[in-house]
Structures are given as C-alpha cells and as structure tokens.
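Encoded as structure tokens, the structure appears first; notes follow it.
Note that this complex is displayed minus one protein chain, with the remaining chains in position.
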Amino acid sequence: MQRYSGFGLVKHALSHHEHWERQWRNPTPKKQYDVIIVGGGGHGLATAYYLAKEHGITNVAVVEKGWLGGGNTARNTTIVRSNYLWDEAAALYEHSMKLWEGLSQDINYNVMFSQRGVLNLGHTLQDMRDIQRRVNANRLNGIDSEVLDADGVQQIVPILDCSKRARYPVMGASWQPRAGVARHDAVAWGYARAADALGVDLLQNTEVTGFKIRDGQVYGVHTNRGDIEAKTIGCVTAGNSGVLAKMAGFRLPLESHPLQALVSEPLKPILDTVVMSNHVHGYISQSDKGDLVIGAGIDGYNGYGQRGSFPTVEHTLQAIVEMFPIFSRVRMNRQWGGIVDTCPDACPILSKTPVKGLFFNCGWGTGGFKATPGSGHVFAASLAKGEMHPIAAPFSIDRFHTGALVDEHGAAGVAH
Amino acid sequence: MNQQVQRLAQGGRIDRSRPLGFTFNGQTYQGYHGDTLASALLANGVDIVNRSFKYSRPRGIVAAGAEEPNAVVQLGASEAAQVPNVRATQQALYDGLVARSTNGWPSVQKDLMGLVGKVGGKFMPPGFYYKTFMAPASMWMTYEKYIRKSAGLGRSPAEADPDIYDHLNRHCEVLVIGAGPAGLAAALAAARSGVRVILADEQEEMGGSLLDSRESLDGKPAAEWAAEVLDELSGLANVTLLPRTTANGYHDHNFVTLHERRTEHLADSAPRTAQGARQSRARMHRVRAGQVILATGAHERPLVYAGNDVPGNLVAGAVSTYIRRYGVVPGNKLVLSVSNDYAYRAALDWHDAGREVVAIVDAREAPDGDLVGAARERGIRVITGSAVIEAKGANRVSAARVAKIDIDGFRVAGPAETLACDCVASSGGYSPVIHLASHTGARPTWNDDILGFVPTLVDGVLASGAAHGIYALGEVLADGVAVGSRAAAATRGEAAEIALPACQAISESPACALYQVPHEKPTLRAPKQFVDLQNDVTAAAIELATREGFESIEHVKRYTAMGFGTDQGKLGNINGMAIAARCLERTIPEVGTTVFRPNYTPVTFGAIVGRHCGALFDPERYTALHQWHVENGAEFEDVGQWKRPWYYPRKQGGKQESMHEAVARECRAVREGVGILDASTLGKIDIQGPDAREFLARIYTNKWEKLAVGKCRYGLMCKDDGMVTDDGVTSCLADNHFVMTTTTGGAAAILEWLELWHQTEWPELDVTFTSVTDHWATMTVTGPKSRALLAELTDDIDLDRDSFKFMDWREGTVAGVPARVFRISFTGELTFEINVQAHYAMHVWKALFEHGKKYDLTPYGTETMHVLRAEKGFIIVGQDTDGSVTPEDLGMQWCVGYDKPFSWIGKRALTRSDTARSDRKQLVGLRPKDPKVVLEEGAQIVFDPNHAIPMPMVGHVTSSYYSPTLDSGFALAVVKGGQQRMGESVYLPMADGSVHEAEITSTIFIDPKGERQHV
Amino acid sequence: MSDSALSRVNLFDSRADHASVAVESPLAYSLQRSGAPAPSAASRVVLREQAFLGHLILRGGAIVLDEALREVLDTGLPGRPNTLSWDASGERSIQWLSPDEWLLIVPGGEAFAVERRLRERLADASFAIVDVSGGQTLLTLEGEAVPELLMKSVVYDVDPSHFAVGKGVNTVFAKATAIVRRSGETRWELVVRRSFADYCYRWLLDAGEEYAIGVER
C-alpha cells in the first residue's frame, strides 16, 4: 500500500500526480472465500478490515451491489458520540469511540475525526432528568459526559438562543467533549483501502440474489456475477436487511424507514460544535466545507425510496430557526434521504440467525455511522470465533422473544 | 457620471429612464430598472466578482441564470438583513443594493490567498486532505481550524431576521413550471380548458428564451407573443401566475414546493404594504397538482478548456441574454467556441451590437446551418474542426489559443493560433433541466440525438419543450400546446382550440459531442481546465480520481466534490461525467448520472419555516384558568404543549420566593390546610355503550366488572409488551357510561390507542370514545380543610364522609355551576376534584378563592403536586417509568387482574423469561442517610461504591424532592431486585466525587395506611 | 324502555345559568392579551366568535340518527361525507365527521334539551351523544380574502371553486387542528378546540395582517 503523508503529497505534486496508485483493486470474484461480507458500507468494510488485521483472516470478499460506501455511509450527518444510556449500548459505542480516536493513523487515511463536542439540549424538566440519568450512567461507565446548565450551554454556543423567549427555553444539556463529527465517505474509503491492502477482495456492482443453504448451514451466496462460496457469511446491509433476511427464509424485528437530512449553502465558520435537541427535534453541525449539516426526523412509514416527506424537513428547519434565529436568512441547498432499519428498542442487532454460519449486523436505526469502527471490530471477532463477542452478545435477535430489550428510546429519540 | 461602459445605447428590456444606484465591494455603481445585479456589474465593466473556493483564483460572471457558479455574493446593507450566497444573475437590481464578494482578502482584486492558491494549488489534488494532516494525531484539530477558515462562501447574519415568511397551500389541476415558449403554450392550452392552472417561473419576467430570442412569431418579435399570452392568462380567473417563483422541489404524488421571492427585488428587507402591514419576504407555495408540466428549458454546457475560469469566459447563451435582454455587451472582442449551430446566436448578437467578433471556432468540420450562414454573411471568420484550447489572461481574458482538434483521438491536431480577445464564449450543447424529474429518484436516460439526459417521468408528470430535448421554437410551441391539452384532459378539462403562431423554421447542422477540449499537454500537466467552477474541480481532478480507483460516478463526485456547490453542478456535471467516461473508457450512459436532489436552487430557511417560528413555533395550550395563573405570578412548566403552573412564588417586601420556598409553603398548605390545583390538562375521554365495561377490562390491567355507578377506580394501562404506558382514574357515570382520565401528555395517544383496538380488533364491542378534555375544567381542592371550603359553595352535594366516600363521585352545583365532583386523591389528603364546563371555570375558581381566604386557600403547581404524590408513592408515568417498566416492577400487583377472563393488553408479555425475572429493576423508596440531602433525579445507584469504573449500576433515582412534612429529602428509585432489599443501603456516586448513601424503603413516606384521604 | 335506556347513561346538564354566573369564552384571554383590531373598510377578513353555542357529538348508525334528528330538529343528517345540513332557520347545523360521527351545533342553551329528546327518541338504539360545548368554539370569517387566509393555514383545498357552500372538513390548521366549514358565499366557519383557541387566534391575526383583518366583538 502506498503510504499517505504530507511528504508523499509533495513528491506526487512534483510529478504532476501521475503516480498515485489505485486505492483498492477491482478484483474478479473467486469461487470460494473463508468469509463473505455482504454489504460494502462502512460497517462491512470495517468488519473485513478487522477480520484481516486482527484475526489474520484475509481470504475475505466484500460483496457490494453498488458502490462502496454508497448506502447510509454516504447519507448520514456524521455525528460520532458514545453517551448512550444503557450499559450495553454505552459499551458498544464507547468501544467504537476509542477506535475512532486512532483511526486515521491506524488505516493511514485521514477520516477527519473532529472531536468538537456534542451537546444534547434539554428543554423540559423531564429532559433534564433524562440528561442527568444518562450523564451519571456515562460517568460510571467511564465515558466523558457532563451536565451543563443554560449558561454553560450559552458559553459553548453563543449563537444559540438560550433566552426565555423561546417556546421551549433551553434548560441545560449533556455535553460530551470527545464526541464530534467525521468525514463519512473517507471512513468507507479508508477502510476499503486498508482492507484491500491486506488482501480482502472488494467486489462492487455485485448483488446477492440468494443464499446457498444446506441442512440449516449457509455455504455461499448467489450473485449477479455467479455463485460465491463461504461457510461464514456476515450480512451488513443497512436499508436492505429485511430483504436479505427474507432471502434466507426468516424475518427480522425491523422496519426500514426514510431518514432525511439537509445542508445549507456553505458559510464561513459560525458553529464549531454539534447541537442536538430531541425536544424541538433537530440537530446541526457545520462541516469543514462550511455547510450547516442538519438532520431531520424519521418518516413513520416504511420506505426504500431514499426520500421522505417534505413536512419532516419543514419541522426540522422550524426547530433549527427556533434554536438559531440568526439562520433564518441562510439558505437550504440540498436535502436527501437514507434508509434506516429501525428496531423496536432503537438498538442494533448483532446476532447469529436461524441459519448456521449466517450472521446479521443490522438495525442501527439512525445511529449507525458513529458505531462503524466498533461494529466492525466486534462483528469481525464474532465471525472469526463463531461466537458473538461479549460486547455484541446483548444485541442478539433472541431479546425480542425473551423481552430483554435494550431500550434506548428514552435516551435517544433522535439518536444521531 | 454613468460609468456603464459596456451598456449599449439602446436595446434590451431595461428601463434607461429609471437609473438605480448600488454598491459592490464598497464601490458605487449605477444600473437600470430591469437589470440583474450581474447585468449591472457587467455593464459597469466589473470583471472579477469573486475568488474561487480552493485556489482563490479570480472569477467573473459566466452565465445569466440559475446555473451561475461564480457570481455568488453577500447581500445586505445592515447586519440583520445580510443574505449569504446570493447569485448575482438571479438578483434583481434595486436602488441602494449593497453587495460584496464572499471571498478574497484583503480584496477580491488583490487577494493574498490567490498566491497560496497559485503556489499551493499543485499540492491540493482532489482528496489531498485524506492523505495528510495525520501526524501528529493531536494536531488535527489545529489543522482543521485553518481548513475551516478558508472554507465557506458567504456568512450568516449575526442578528435575527427582521422579516416574516409564509406558506400558501395550493391545489390545482395543472401546474406548469417554466414560462418560456413551452410553458406558455402549455399553460394557455390548459387554461382555456377551464381547469385551475398555476404557471410559475423563476425569473423576474415571464417569457424565458422568448425574451432574448432573435426569432419572430406571427411576424412580430417573439417577446410580443409572450406578452399577449401572458395578458390573456392574467385575465383568466382559473389561472395563477407566479413570477420570481422557483419550483425547488418535486415530492411524491405531485406535491411541488414553489419558492416565491416576493420582495427580494425591492429591498434587502421586506417593505411594508401601502396600508402599513408587514408582508412576507418570501412565500412557499405548497402545491398539490393533478398534473405537473416541466417546461424548465435547458442549460447550455460550456466547453472545458485550459484557463476557462479567467474572467471573460462565458457560456454563449449568456452573451446573447446580456446583449438582447439587458443591453450589455460583456466585452469588446469575442472568440466563440462551439459544437453546435444554435450558439452562433452569440456571435450574431455581438456583431449586431457593433462589437468585434474575432472568430467563431467550430469543432465540426463542415457546419452549414442557417445561423452559420448568417455569420458568414456578416463576414465573421469561422474556423472549423477546431476549438479554443486555452484562454490566456490573469484577471481578464487577453487571448484565446485556437487549434485543430481530433475529438475521437482526444488530441490537438494542429498548431495553435493565438487570437487576441477579451471574451471567450463557448457552447458544448444543451442539457435539459431534469432536476425536478430526478427528485423522484427516477434516473434520467441519455439521448444520443440531443447529447443530453432526458427526464424519466412518473405518473402525472409531463415534460415539454427543451426540458424534453425539443429545441426548435416551432416544435416547442406545438409540443407545449399538445402537452398542456393532454394534462388538462387528464384532469377533466374541456378541449380547447389553440392556433399556433407562425414561426420560421431554421435549418441546423448536427451538433458534435464535445465536452473537454484536448490540450497539447496531457490533462494532468495542462493548465487547469475547470469542470465545476464553484468547487474548483478540474478535468485533471476527475482523471486522478478515476486513476485512484474511484470508478462509480458517485465516487468521482464525492472524491472531487464535483456538483456539491450551490449550483449543484448545473454547468459542470455532464462535462464531468463525460470526462470520467473518457478516463474509464466507457460511454456517458454507462457511467450514468448522479441524482439531483431538492432544492433546484437554494431556499431561505425562513421561507421553509414560514409562520411556524417565534411566538407561533408550536401551539401553547392553555386551560380556562390560564389568565388567573398569569395574573397571580405563576411560573410555568411545559408539559407537552400545555403551559401548566409550576409553582406560584409569592412576593414579600419586594423579594420573590425561591422555588424551594414556594413549594415548601404550597406543600404545607395542602397537608395542613387546603390547596388548589388546576388539573384541567388531564386527558378526559367519555366512554359510552353497553360494552364499555368489557372494553375497559381488556385495555386496563385491573378489573372493572364490579365498579358500581358513582364509583371511581385507578387503572394502569400497558402496551402488549407488558410495559406501562399510561394511568389514570376512570369513573362509572352510569351502567353504560364512563369517563376516563389519562396523563396530560398521553391524552391524544390514548384516545387513538382505544380507537385502534376498537376499530381493528374488537369492532363487535358496542362502545364509543369522545375526547372531553377541553369541555371540562378540573379543579383539585385538597387538604384537611377542603371539605369545609367546598361546603360553603354547594348546597346540593352531601359532603358527609359516610355518604360521599373516598373514590366516589357526585353531581350537583358548585358556586351555582353544574359540577361533577370526584373524591379521588393524588396528594393523599382529603380531596375533591371539581369538574365544570370550562366556560365557568374562572367563575368557580374565583368563588373558591373568595371563600377560601379564611382557609388560606393556596394555589399550587406541578412541582408541589409532584412532591405530594411522591410522598405517597404515586407514580408519574414517563418519570418513574420509561417504557421498560411493568406493573410488577412498580410493585403494583394489586392493580393487576391476573384472573380476568380476557387476556388483557399486556398480560401475556409479563411471563416472558426476561420480564418474569425476580431481579428486575423495581420501584422502591429511598431515604438519604443525610436528611439534608436531596438526591439528584437521574442519579445512578450502585451497591459497591468502591468498585472501579466501569461500575455496575443497579438502578437510578426517578423522582426526588425535599419533603417539608418529613423535613428530609426522599426519593423514588428503581433498584435491581429492590422489593426484596428493604432496609439495605445503596450508594449514589456523584459528579463532584461525593457519594451519597441511602436506605431502600417503601415507596410510601407519609400516612402509609392511607387514612388522611378517607377523612 | 326509554327510562331504562336513559338510566344507563349519565345525562347531565353542565350548562349554568348565564345570567347569574360569569362566563368566559375560549377567546376571553386572547382578546384581552392580543387585542382585537376593529374591522375597517379596508378589512378583507372579519372574524367573529360565536361563543357559547351548544356543541354535541353524535355517534351511531346514520339511519336511526337521521330519523331521530328529523323528528327532533326537523332536519336530517347530511347525505355525503364532509358536508353539513342546516335546519330551516339556519341556526342549527349537523356536520358529518366520520361514518358514525356527526357534530350538531345548536343555539346556546338548547344542547341539553336536544340531547334529552334525542336520547328519548333513540332509546335502546346503539348510539352515543356527548356534550362538548365547553371544549370548542365557533369562529366565523367573512370577506373576500378568507380563502387565501385559510390557504395560509390549512392543507385542505379551500379554493371556493372546490370547497362548495355546505362543505365541512376536519383538518390540520397550522400546527393545531380545526373544523373548516363554508356556510355562505363569503362566509366561512372554524370550529377550534378551547385549549388551542388562543394559538389559532394569534395565528389568524398574524396571517390576516395583510388583509387588515378585523375582529367584531
């Protein structure tokens, strides 16, 4: 792998950039692999990378029906945080956070992980109770997190309207300084390049059309480019999990919904932290390019159309202008939608399935991007060992039968 | 002192009798009414309007409409009126307009960053930031700060917006988008059929290409035909004309958002109407249309050649527009580089304006259409088989290098000739404006005949004219009429006769496919050839991206940032795809296009928000007693949309009580005297029908079959997962008649919940549900003296403890008003809940206070209510529960009918293996060891305070208060297996390092036998 | 028969004697706080609250309710979804709300008598009647700009060419809900819930400013 560095960049510039190598190969599918990862998004690529790097399993194919990182990896609002309420979720997201913190160096690709801090605002007494509960839990779980009052919030974000004028005045917030944002595409590309360098085959434009299952054991997939065999298969196909499960003959406790986001035109720096509000329902950060990146809500109906309903965007911008009246004259450039697989308890599924050898990693709802490294890391370990990693274990499908849900709804109404 | 050096003495649609002053970058200029800011700047000879985003290169105006990438300015004379990123080509000039470039330091003319761009540009290939700034890791946040500083275009205002915005919800049978020839013809055909038609056009003036057309219709200038049609349309009652209105988004089922700029052509802040009323600066029309006709025209593609970003490079059509519409010639000596006939117009217009056309450079070997002939007739030099391969110049074009090219071989095929000029106009063909059609997610299809993508249309959407690849004026008009008639017919319009105007056909020679012009040097070494001017994306960048393995067009776009600007790649995207296709040795349709998303052009947040901001952001729901609460100094708590009194601080000697003091006083009043709460916000549902009782038994966890008329009962409601979702008291008014109360926040959801079960599972039950929340006002009179007080106001209700018992209700009159009075208690004290029709609430409330003076009747708010109920161990759903708590977790087995015949909602789930565990988190009381401590709500509970982090947490505090009665803090909490741990100690490690110790107790802290409420 | 049917529900007249009791309409606070611009010649919309009318929700089968209403009020149910019928005087209206739900509005003070007579007439039929008079209020809007004011406020198609006289719908009003009815060529009605009345009133004043909205008191 050609190593990236500032020095290298200068060297390439002097030779007119004519000697840059491909960041990953475009291989022909082999007949057989040790492991197949279905889905070439951030989570799938991370899984492949950690399989190769940490478990020495390099005979791995990532099968992607479109382009790498083309699903929700390319469509989210890039927020990274780990201040989750329940122990199980906090462990997973904090595991991820620790990996984020060294990720650029680990994969030699600058994913621009910017730890500019995340504020989750509280506007009612119950909001503040929930914030205190979550922050206390975070602290005892070893996650940086604190409760701020309205003055503390105002100091961090002077342009936020913290006055009593507001319909739902800001009463305080939780504040996680280590949280922030990252460059979403770069995460997929960085993992892809690093996995490729370790020998993983990245098969784009390769669509899984069925599973090869014998006696309850999976042994391969049918694709539009022929059959590919492996006895261990991990499906990491946010937005398509239900469809793949159906191919394998079972159902999942999830529904796929549109989740919309939008950006303003690029502006000079004005907001250098991430502000989220469940109550007035909007969240916002400013990208390095200057766009205000704004998350809208989930539409209530099932949808694979990568678009949602306009009132959702309207409500979100109402919330943003309510919080930041000075943005009223800023203009919205673009909106788009992703497809989120939502579970009844707002937590993911990392699980074995009724089919032996077939593992699913799905149901991240609105919270998938931030979990990318951690999800890939524990899922890789689970695939390598054939047993779920301890951090992943609480997220099995079984919980929907036993009732042992990890209910993050209270803490993460808009969990981005 | 008219400095309009490039303004023609006559011609154009501007009004030379109405001069307008404006300033740009601090300089004062003059333009005319009818100008855009761009045309006025060009008239004044302003070349550099901005600096580019990445390389800080000087940039000028290249286009005349929504596709303009460079002329993006900051508008506004005052801080509050700032508008970032206004496209000068779409901003009408008004007197006093103030604009600035968005980039350039210290000025756009002498920009220091330009040096950085010049020297450093080499080191900034696409994605360079992914490859560097990684060491040392700790430095990234510092690097990022500088990267961020150099990013962004304009700036946000620092003050709140002085203007208002609004929405209009419109419905029509036919929505026509674009008022050019196709749109006008379609609108006319639809309008004459009698259906409702909306015609929207983004420009200041409707007419589109007819306004600068060289052609005639019925022997008159085309613009006159447009005026006649508009005249007819504006006189029809079924037609709405919306100029300055951009269709910015197409949404499902023919829902289209139109952004009307109502006052932006007048001032930077909306002027008041003649009557002095505020008017909205912009208006969002939310249109539901039967049929949508896209008559959105086409965008001209510039050619991609070296130096194509130096000011003085324009797209050919823009040259014609500036000359013919605004009477401005954007230079003196023109070189025109084309791949098609239509673009010859620019040279003809330039020549006819009396300026020099140095040459027309045509990539085709033997063009021979009518326009080519017209150029030759004027003696204009036409160089064939060639193209401008490079524009020279620093701050303005000074020359064009022209050479023979071999398009198929992608090489320069002959020596270059340098032609001195100050303007290079180019045209590589036309791209139908397919954006709105793409918003559906439908991929457009490539059409080789027109060398462009045409839209893929969903049901109910039609395209007409250039938007569909039809360009000849006569054909466009005929298509417009046909499409308009078709749309009208689909929505039950009457067929109407339309006579098409006579139009001279023009012969055209076929265009050739040319996107990037080859240079003598290979692309990576040639001077920069820009594809996306706003984001500084070059042909070399695209080549490099494909070389690095970014083969999907989405990857190319994302790696290079092509098309991510505020112009969304209207000029550059097709060229970029063509270059990617060349590099990947594929065809353009194989490479495919990226998906355009709303908005077509950017839309002010304020316009999307409309009136839903400030005081109207979200409804404030008031009870009938709200005014009294306000007048009596209540602080309010937001509960859902309701404003509820939180507490009533008293002022004594100019000093206001703290919340703590007020709440302690209110609590004491209730425990010792009498207090009153406005409980009107509780949800109230009237339930009637012979099966009402059976329904209640199915929906509540507890039993209802024996509840007698005149009695009330507390009930718990679960979802079918066994988790508590609501609670409240339901009273039996008569055999077939109940009134249910719900939590304040749950009222609407619970009514829908009841309807869900009734309508979809148990329609055989004869029962109806009607919300009476707003009909009844509820006043809770509570405390040992409540009976005495109430007795003064009623003479027809027997208040005797033995005849009107706890959990009974009675009807009668209170203060002369018919009332239902309920003896239910959320405080543990003797309580009467008085319900009267809300119109009389204030009357009764005031009467209570009149008579209550001698009892020191004390109003209390939600905070006191919480303290009093917690002292009694009464839960608040949503505070003491969080959707993961069962009735058993709450220790409320007494409220669960295990042996009810029907398996009620929630029952089955309670026996699931995890739900049936004995060590679940269970509701308990907590008494802090130190009575002065009031535990933090949300504090986490551990058994072992010395455990290392991460500490095993076993529960948390759900409610915690100071009890004036106990003179101690106390709390409700959930603790793992807590119901079996009475008397044990738990620990609460706090953020400040302190650790509180507390004892697990019963949840009932006061009057455990419940005697006080029975008195 | 009818006695026993009546005994199975709680029939309660919650209306007080307006002569002896201070009465406040749902807009009482709003009029005091936000004021009421006087109608002028320039007013293209004039708003008036028709306070203290009797509002009854009728539930049940259309056929039996229709018969009972014809007997009691001399007017039947409207025949189509989302339409209204009026009695001869125009003072009493019945609006379709759903296939088994109607809103009956009668002059103030009549509600209880009407409810009783209907109950007596309907006896053992399957039906319900609920008095909601205290929970909502009726606003009339008159003037040529009313349709445009409503277009700012509701998502339903209120174009007069589409929304005929005699139509009435329950729909989204700004961020609340309201019943919108057209009772005459230029006369429209809104039925709003008491707790949302202030919000709706402030919305109407704000949105109506450009039409010089006036409020008749």
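Going in written order, the chains are labelled A, B and C, and every chain counts its residues from 1.
Note that a residue touches a chain if its C-beta (ideal position, glycine included) is under 8 Å from a C-beta of that chain, and two chains touch if they have at least 3 such contacts.
Everything below uses one rule, namely that contacts and distances are computed from a predicted model.
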item: Protein name as given in UniProt for the chain not displayed, "Sarcosine oxidase subunit delta", "Branched-chain amino acid ABC transporter permease", "NADH-quinone oxidoreductase subunit K 2" or "Disulfide reductase"; value: "Sarcosine oxidase subunit delta"
item: Missing chain: touched chains present in the view; value: A, B, C
item: From A:G102, A:G249 or A:G386, residue that would touch the chain that is not displayed; value: A:G249
item: Option touching the unshown chain, where C:D13, C:D87, C:E101 or C:D159 are the choices; value: C:E101
item: Contact residue for the chain not shown (choose from B:R100, B:K131 or B:H251); value: B:H251
item: Identified contact with the non-displayed chain, of B:V772, B:A909, B:V924 or B:A973; value: B:A909
item: Touching residues (missing chain, whole complex) on chain C; value: 80-82, 97-99, 101, 155-156, 169-172, 177
item: Residues in chain B touching the chain absent from view; value: 251-255, 288, 458-459, 720-721, 752, 755-756, 759-761, 763, 903, 907-909, 912-913
item: Touching residues (missing chain, whole complex) on chain A; value: 240-243, 246, 249-256, 299-305, 307, 309-311, 341, 344, 400-403
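The rule is short, and it goes like this: only the chains that are shown with their structure count from here on.
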item: Chain-level touch network, classified as line, ring, star, complete or other; value: line
item: Approximate Å spacing (C-alpha centroids) for the pair chain A, chain B; value: 22
item: Whole-Å gap between the CA centroids of chain A and chain C; value: 50
item: Distance from chain C to chain B - Cα centre to Cα centre, in angstrom; value: 34
item: Set of chain B residues in contact with two or more other chains; value: 286, 612, 615, 618, 620
item: Contacts with 2+ other chains: residues of chain C; value: none
item: Complex interface listing, chain B residues touching chain C; value: 166-171, 196, 238, 273, 275, 277-279, 286, 288, 611-612, 615-616, 618-624, 626-627, 642, 686, 688-690, 733-737, 766, 768, 770-777, 811, 815-818, 820, 836-843, 846
item: Interface residues, chain B side, partner chain A - complex; value: 53, 81-85, 122-123, 125, 128-135, 137, 140-141, 144, 147-149, 151-161, 163, 165, 249, 251-252, 255, 257, 286, 439-441, 524-525, 540, 544, 547-552, 554-555, 558-559, 561, 564, 566, 568, 597-599, 602-606, 608-610, 612-615, 617-618, 620, 637-639, 721-722, 878-879, 882-884, 909, 912-915, 936-940, 942, 949-951, 953, 956, 958, 989-991
item: Complex interface listing, chain C residues touching chain B; value: 7-10, 12-17, 20-26, 28-29, 32-33, 42, 52, 57, 59, 100, 126, 128, 130-136, 148, 151-152, 154-157, 159, 161-162, 174-176, 193-196, 198-199, 202-203, 206-207, 209-210, 212
